[in-house]
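Just dropping this structure here.
Heads up, one of the protein chains got dropped from this complex, but the rest are sitting where they should.
Let's turn to chain A:
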């Protein structure tokens, strides 16, 4: 009798444990995952009774690949950046997403839905300047290339990606035509020729943290930067302005690694994480915009002005084409290297 009772009790306990088995989610750590924890993970556990077991990584696709190759996929959902999504999708290490179970694709910004991933947030490369130092602040991206009216040095990311796009945008190419133009030799020449006009004044930065430093030290009059970095610098007391014109957007995605144990559970989590209200909550903690237009409407107005996706900021933006860079990056990077040396 005693034995039967303990077995029963044990069985019940086991049953309960199975029901509340946590969903394992991996993201980038830091302030970003902190924002996800506050806006998404907590709400998910509360609503479904299923806790979220968090993992962190640095974005290395090798880590996901190694887990799948070992035959034991222990993580249910992963947050990846766009190049990783592309590579992983090509190599078949992510499960195909059943969009029926997520939401209408038309609600997502163009280029942020994939057969292997669901777009979640958008960040932007923007033009920034120090409001305390510039008497006449720049108001459009083309001012970056206007040395006559806006003299001084410029900070640019030491990478052809984003700079060639900025050059064409400033040269009058419409956002939707930028990659078609860059794919032609004449278009590429045109972009480099535009960069030539400010080449002598360029200070190159490599790590994201350098851009606000260049502004703070007065080394440059203006610089391109990642919007989260500028937001953080302002939180620490700086007074940096952002030019919301022709900013270049890039997104993160939720994916399900191949062989995930509970496909339905993973899909249910993603569906919850991109629900307009939930997704909009992230913007309270970090200035990354929701990729869903219905979510953008849910963001509090005081947060919205900082977001790359707020309707006012979104009129002239360009979405970074990672497939273009996967195809042409090698060749263009070589040309960029020779251009830098001449």
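As a working rule, a contact is a pair of C-beta atoms (placed from the backbone, for glycine too) under 8 Å apart; a residue touches a chain by one contact, two chains touch by 3 or more; residues count from 1.
Keep in mind that, in the parts below, contacts and distances are computed from a predicted model.
One chain of the complex is hidden; its UniProt record names it "Putative spermidine/putrescine transport system permease protein", one of "Aldehyde dehydrogenase family protein", "Putative spermidine/putrescine transport system permease protein", "ABC-type quaternary amine transporter" or "Na(+)-translocating NADH-quinone reductase subunit A".
Of A:28, A:57, A:99 or A:204, it is A:204 that touches the chain left out of the display. Set against the missing chain, the residues A:30, A:92, A:172 or A:311 yield one that touches it, A:92.
Those residues of chain A that touch the chain absent from the view are 87, 90-93, 158, 203-204, 217, 219, 323, 326-331, 334-335, 337-341.
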